[in-house]
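Here the complex is missing a single protein chain, while all its other protein chains stay put.
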Amino acid sequence: MKSFFNKHSYILPRRMLMVMFVIIIVIGVANSAFMATSNAENLELQQKKALDSVASVKAFADVYSVLMSPRCMNCHPAGDVPLQGDDSHPHAMSPKRGKDGHGIYAMKCGNCHQPENTPGLHMPPGNPKWALPPSNMKMVFEGKKPRELALQIMDYNRNGHLNKAQLIEHARDTLVKAAWNMGEGRKPPPLTYKEFVKAWDTWIEKGGYAPKQ
Amino acid sequence: MITLNINKKNYNIDVDPNTPLLWVLREHINLVGTKFGCGVAQCGACVVHLNGEAVRSCVTKVSRAVGQKVVTIEGLSENENHPLQKAWIENDVSQCGYCQAGQIMSAAVLLRENKNPTEQDIDNAMAGNICRCGTYLRIRDAILLAAEMQRKEKK
Partner (left out) sequence: MENIENKQSRRTFMKSSTVAGGGLFLSFTWLSGFVTAVPVGEAPSGDWYELTGYIKITPDNIIKLINPNPEFGQNVMTSLPMIVAEELDADWQKVVVEMGPHDNVKLGPQFTGGSNSMRMYWRPLREAGAAARQMLKEAAAQTWGVPVDEVTTKASMLLHEKSGRSGTYGQFSSKAATIPVPKGMKLKEVKSFNVVRNSKKNVEGEKIISGKPLFGLDYKYEGMLIAMIEHPPAFGMKLKDFDATETLKMPGIKDVFRQTLYEDGFEQGGFDTRSFNELLVVVGKTTWEVMNARKKLKVTWEPIGDTLKNTMGGRNGKTEITVPGELETTTKQLEKFKEYAAKPAQQLRRDGDPETAFKNAAQVIERTYNAPFLAHNCMEPMNFFAHVMDDKAIVAGPLQAPGWSEPTLAKLINLPADKIEIQMTRMGGGFGLRAYGHYIYEAALISKRIKAPVKLVYTREDDMTYGIYRPTYTTTYRAALDANKNLIALHVKGGGIPEHAIHANRFPAGTIDNYLAEGWRIPSNITTGAFRAPGSNFAAASEQMFLDELAEAMGKDPIDFRLELLKRAKENPVGRNNEYNADRYMSVLQLVKEKSGWNNSENKKYSRGVAAYFCHNSYVAHVVDMVMRDGQPYVERVTSAADCGIVINPDAAINMIEGAVVDGIGNAFYGGLTMVNGEVQQKNFHQYRMIRINEAPKKIDVHFVQNEIDPTGLGEPPFPPVFGSVASAMYKLTGKRFYNFPLIKEFNSLNKA
């Protein structure tokens, strides 16, 4: 398993893993998505207070409900074409991801998606950073089970190279916030932004655990 | 009053900065080659170049264009001699012709960024432009021909 706390990751010795399971109250709900650091023992001590797999996994259920809502998932598609609408159909006119995630040729995201929402029903929503994840870091949400998505987000090599602090910070990103500024005719994510941030922070602070499934 | 640079000329216009660039071009500057098709960024008839990118002027506020370089179909070339314009004539692409300015403006960005596009590249680049008459096959061929002309011109 990989850690998001720094760029190095390694597999934890089985015994240590077991110790951790004993220390943390585990009622058969979770595996931790991040387990240790290069400075494992110190951290382990710090985490003793904070880690709580039950609370973490519970929080992730909320996080997941938001991430898998069209407002987030539509730009984290399994393929290279974004999704669109509350039913997450493939984006009309099939714009392609492109290397940097900003589209290609005459079909760049910013050609239609302005720095702000265009007023009107079904008009292109906007944000200065509007884009898909880049082609070398696709960060797919579509089709991911809770466990898969949690592990992916906690994986430094699959989450856009974000460490813990950066992950926490990411929930404050303007593009993430844009999910709640969805423009006319679109459903917001199932939680408020405030609820989402709370769930996100809890999930990560309590250990970033992945649910069993 | 805002100042716009369109086809290398400056225009001072008294207009609500929220007005879409499309309507400023068509009704304030009298450049009507840029077309109104859907008004919701779905059809591509209104494509112009904003700093070289194929933006849809129907959803682009004129304020976004202030201080930037706008090029419309009327300014794509000096004498209607952009390789794409020549290829469009050579392949006699148009039927009703309404969408074609937008098609050419989209294709121009493709050709600038990819000197040797495949048919797949063309489809990827041009799927945002609807042609109701169905001249897509000729559009593909004209882009391939223009790419060839462009390569020969460079030699």
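To keep things simple, chains are lettered A and B as they appear, and every chain counts its residues starting from 1.
Keep in mind that, in the parts below, a residue touches a chain if its C-beta (ideal position, glycine included) is under 8 Å from a C-beta of that chain, and two chains touch if they have at least 3 such contacts.
Since the structure is predicted, the reported quantities are computational estimates derived from the model, not experimental observations.
Checked against the hidden chain, the listed residues B:C43, B:A65 or B:A147 yield one contact partner: B:C43. Only one of the listed residues, B:I6, B:I29, B:L50 or B:I73, touches the absent chain: B:I73.
Seen across the whole complex, the unshown chain contacts chain A at 92-94, 122.
Not every partner is drawn; the one left out touches chain B at residues 16, 19-20, 23, 26-28, 30-40, 42-43, 45, 72-74, 80, 84-85, 88-89, 92, 94-101, 104, 119, 122-124, 126-140.
The definition used in the following text is that only the chains that are shown with their structure count from here on.
Spacing of chain A relative to chain B, judged by their CA centroids, is 37 angstrom.
Across the interface of their complex, chain A is touched by residues 40-42, 47, 53-56, 59-61, 64, 105-107, 109-110, 113-114, 121, 124-129 of chain B. Partner chain B is touched in their complex by these residues of chain A: 92-96, 104-108, 110-112, 114-115, 118, 120, 122-124.
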